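Before any comments, here is the structure.
Note that one protein chain is taken out, while the other chains of the complex remain in position.
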Amino acid sequence: MGGAARKRRTLLAGLAVSAVLATVACGGGAAGDSGGGGIEKTIKIAQVQDQTGPIAYAGLGASEGAELAIEEIEKQGFLGDGVKIELQKLDTAGEIERASSEMNKAMGDRDVDAIIGPAATQQAATVAPLVGRQKVPTVFTQAGGEGVVINDYTFRVTPPMESYYEQVLEYLKDKGAKTISVLYNATFPTFSLLGEKGVPKMAKERGIDIVQSLPVQMTTQDFAGQSQQIAKKNPDALVMLLIAPQSVTALRQLKEAGYDNQIVATSVQAAGNIEAAGANANGLVYPVPFSTAMDGESSQAFTKAFRAKFDKDPDPYAADGYDAMWFIARAIKASGDSSREGIRKGLAQVAKEGFTGAMGGLTFEGNDARVDGALVQWQDGKETLAQ
Amino acid sequence: MQDLLNVASLGSIYLLFALGMALVWGTIGILNFAHGATFMFSAFVGHLVTSETELPFLAVVLVAVLVGAAIAALTQLLAFQPILKRSKNQHAAEMRILIGGIGVAAIPLAIAQHQTRSSPFGFRSSYEAEVLEIFGLRLSTTSAVVIVAGLAIGIGLTVWVRRSRRGLALRAIGVDAETAAGMGVNRTLLAFGTMATAGALAGLAGALLTFQLGAIAPETGDQLLIKAFAIIVLGGLGSMAGTVIGAYVLAGAETLVLNLNYGTWVDAVSFGLIFLILLARPQGLLGRKEVRRT
Amino acid sequence: MSDWYSMNVVLIQTTLTTLLLALSIQVPIRFGVFSFAGVGAFGIGGYTAAIAMVHLGWTTWPSVALGAVISGIVVFALGLLVQRLTGLYMGMATIAFTLIISVLAVNGGELTGGAGGLYGALGEIDTGHILAILAVVVAVLVWTETKGMGRRIDTVREDPELANSVGIDVVKYRLASFALSGVIGGLAGGITTLLRSTITPAEVNFHLVIVALTAIIVGGARSWLGAFIGAVIFVWLPTMISFVQEWEKVVYGFIVAVAAIYLPNGVLGVVKDLIHRFRTRQERARLAVLQEKG
Partner (left out) sequence: MLEVSDLHVSYGPVRAVHGVSLSASAGRVTLVLGANGAGKTTSLRAIAGFHKPDSGSVRFDGRDITGTAAHKVVRRGMVLVPEGRKIFLPLTVEENLRIGGYTAPRGSIEHSIDEVYEKFPILAERRHSPAGLLSGGEQQMLAFGRALMSKPKLMLMDEPSMGLAPTMVERVLSSVRTMADAGIGILMVEQNAEAGLRIADTVAVVSRGETVWTGTALEARDGKAIVHAMLGEAALDGA
């Protein structure tokens, strides 16, 4: 339509101007931005993720992981001697509007070669069509919902929760569980999907009965009633799909209601989010795409390097950032081209082959990563692999 | 029976939070949007202190109460009082107090989010909740404390506002602040004291709820704020007894919906209920007829 | 310039859609109706437009129009229901309405996409389109602010009894404000959704009410221009103060609180004051010159 054409024209004009500016700034043609080929001396990656606000932990963790990856890439001379990677952090502050304007800023900056995109599904789904239009390769971390990986320019390194949740049900089956209850936050997209479709299907396949399914809301803060209902039914296990503060409360009230059987949860409990529950969380089992308890070589190496650099344990979000950055670096190497188009081609190629990172072996379904993940058990403030 | 106990427990949680807000709003006409942040930050300071040294139950509560009172007093001194001073009348000040509260609330929230990375926080305390079993009913000691505290303070405040000299002065301010000043009521001082009291109540609620729920997140205060808003309007602005009843009515409605296993409809039902009650009784359950225009 | 534009196109568009949302709250307030139904209308308009596009395969503008019409009708019907309520009771009822819309969206199954919301509704909208729609809306609002109409609306707000006695049908004016607020809110929702391509229930919340309210109070509550100033401030402020990094939200809260204290009539009031002062000075200077000559 007319409007779209006008927009395209404005955009083209914008691109032309910025291309000229870029050329002038670099003293002539060193920084090709559209398929010029070759690897630049400085590669600029924008990380457009929450650095503040309610889900800052995801963005901050990913920043640390990405910084570690950059340090390794530069030290190894992975992309050639003296090739530097510059990480520009843009804060989305938990807001969709901010996410799309910061993304726009990053996309408008011709020096930015690739983007590590927002971690919240809502933010990611909003910017996904835009990166397709503007042709900027973008690697999302987290953002487990639908509508994120939708075109050739969108990639995701964090596997969606349901893709590695099978092992939870497998674990319960091995433990001899015949009946389970499901307590889930139905206003949280990932959990509503898992609670209403994923878990019932997985349970059925393994001959496990769901005796109770209790949806709650984001605003629910007291779980006394549900806990008592669960204790009354006394299922062999409880699948608890709640956000971080809700989990702490529910665990406490389940104990108070006298429910002592196995409880399984989600990766939301990782990153120390369950620490506040104290002893009530002991024995809790949950699957994670990454844990310091993972015994794979690459995971161990990551954990060790992270501890050395930051003097603390890495959380799954750090693993996200680390793998996302390595994903991009491998892509540049694969295509030998650090332009936007070159990185896109490289990402697609690396995705086809898969690679090994902090989360272990990453394979891809299209542009969307899959990992085996690990099932961990929480005991006295520590994760160990669940037996 | 057990359900009634759960309603009492949940209702008392709501009540403890709503009481301070109802007190300042219903008397000196300040709708304090920073109440949720005060609540949260008191508990957060309690968390910081207990992560240094383990404290007994009462000490944690005391810390939170003091912090709550201090935050509310500062809010009154630095934001609301200057607004009132610069406004021609209460009516003109109301909106600005609302916005001022929103601004003030953003500050502790941002600090707590930054410090905790928004993960939930609790207390390290020598206190351990125990579960009491009486006639087959289960009740944790914390719930018992919350229920008793909620009811006692709710009834206490109701009686105090209705019977005491200061309570009367507060109600008079609520009706007509200037004329009350003409009777010798020092409005500024009384408002300051009331805000500090409400802050102390927010701190108390923060400590007790964190004990009760195990942990709260920086955003928990905001979620309770809207419920408290609903409870006060439901019960009738200016009536402390209305607030007490409103809290249990809301908790009852929510528990009922949950027990019928329509968990995702909880908010719709509770707000639908408020909607219907307002249509039937525009001044709330126990509210006075004339409501000041806002 | 066009480089700047392409870098900031999202911010510019967001400013315009935020202005629409703010206006949907401001209109009823100017009529003396404390209604937040505009935010509910935002949700209805957004969902309707997305449903029309995703499920019915409609094109952009019919979808937006459908959203605006439906939310206009729904909010008008709401107005018929709650017109008896006053002050914050009206505020609470309309907030309840807004939150119920959100719960309906969660439970809407395939139609609304449940908790995950709808995605993939990317419309063909550019800044020019939004400006054109905004121009129409503002033209209508300017008409309600000028001369006779403006004075009648002021009377309806400030003194409904007087308005009735001079033959202004207060009820009709108030209902009209509901319908207008519904249509504008619906437009804001439809355009925002199709710009972003997604809408989820979590967006239609109390926070959005606060955003809109803060924008109009800080900008200036009595004129569309105030809402515009507010929208500009709150959309651009985060980029302006991003140098303070993790303390951005703290600075933001501080600025909002300071605005509430020192700008009783919003930024627009300050600007008007300055212009007035400048004019009087000019006038005096002119008089002085005349006197000297005389």
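Annotations
Letters A, B and C mark the chains in the order given here, with residues in each chain numbered from 1 onward.
Following the convention adopted for this analysis, a contact is a pair of C-beta atoms (placed from the backbone, for glycine too) under 8 Å apart; a residue touches a chain by one contact, two chains touch by 3 or more.
Bear in mind that the values here come from a model prediction, so they are computed numbers and not experimental data.
Among the displayed chains, contact with the absent chain in the complete complex occurs for B. For the options B:1, B:183 or B:280, the residue in contact with the chain missing from this view is B:183. In the complete complex, the hidden chain is touched by one of B:172, B:191, B:205 or B:233, namely B:172.
On the side of subunit B, touch with the chain left out of the figure occurs at residues 165, 168-169, 171-172, 175-176, 178-187, 288-290.
Heads up, the rule we're going with is that only the chains that are shown with their structure count from here on.
Using CA-based centroids throughout, the chain positioned farthest away from subunit C is A.
More inter-chain C-beta contacts link the pair B-C than the other of B-C and A-B. Centre-to-centre spacing of subunit B and subunit C amounts to 30 Å, using the average Cα coordinate of each chain. Shared interface positions of subunit B, defined as residues touching 2 or more other chains, are 110, 113-114, 264, 267.
Across the assembly, subunit C contributes residues 106, 246, 248-249 that each touch 2 or more other chains.
Considering their complex, residues 2-3, 6, 9-10, 13, 110, 113-114, 117-122, 129, 131, 138, 140, 143, 213-220, 223-224, 227, 255, 258-259, 261, 263-264, 266-267 of subunit B touch subunit A. Touching subunit B in their complex are the following residues of subunit A: 52-57, 60, 186-187, 213-222, 224-226, 228-229, 244-245, 248-249, 251-252, 256-258, 271-273, 275-278, 280. Remark: subunit B residues 31, 79, 82-83, 86-87, 92, 95-100, 102-107, 109-111, 113-114, 222, 226, 229-230, 233, 237, 264-265, 267-268, 271-272, 274-275, 278-279, 282-284, 291-294 touch subunit C in the complex.
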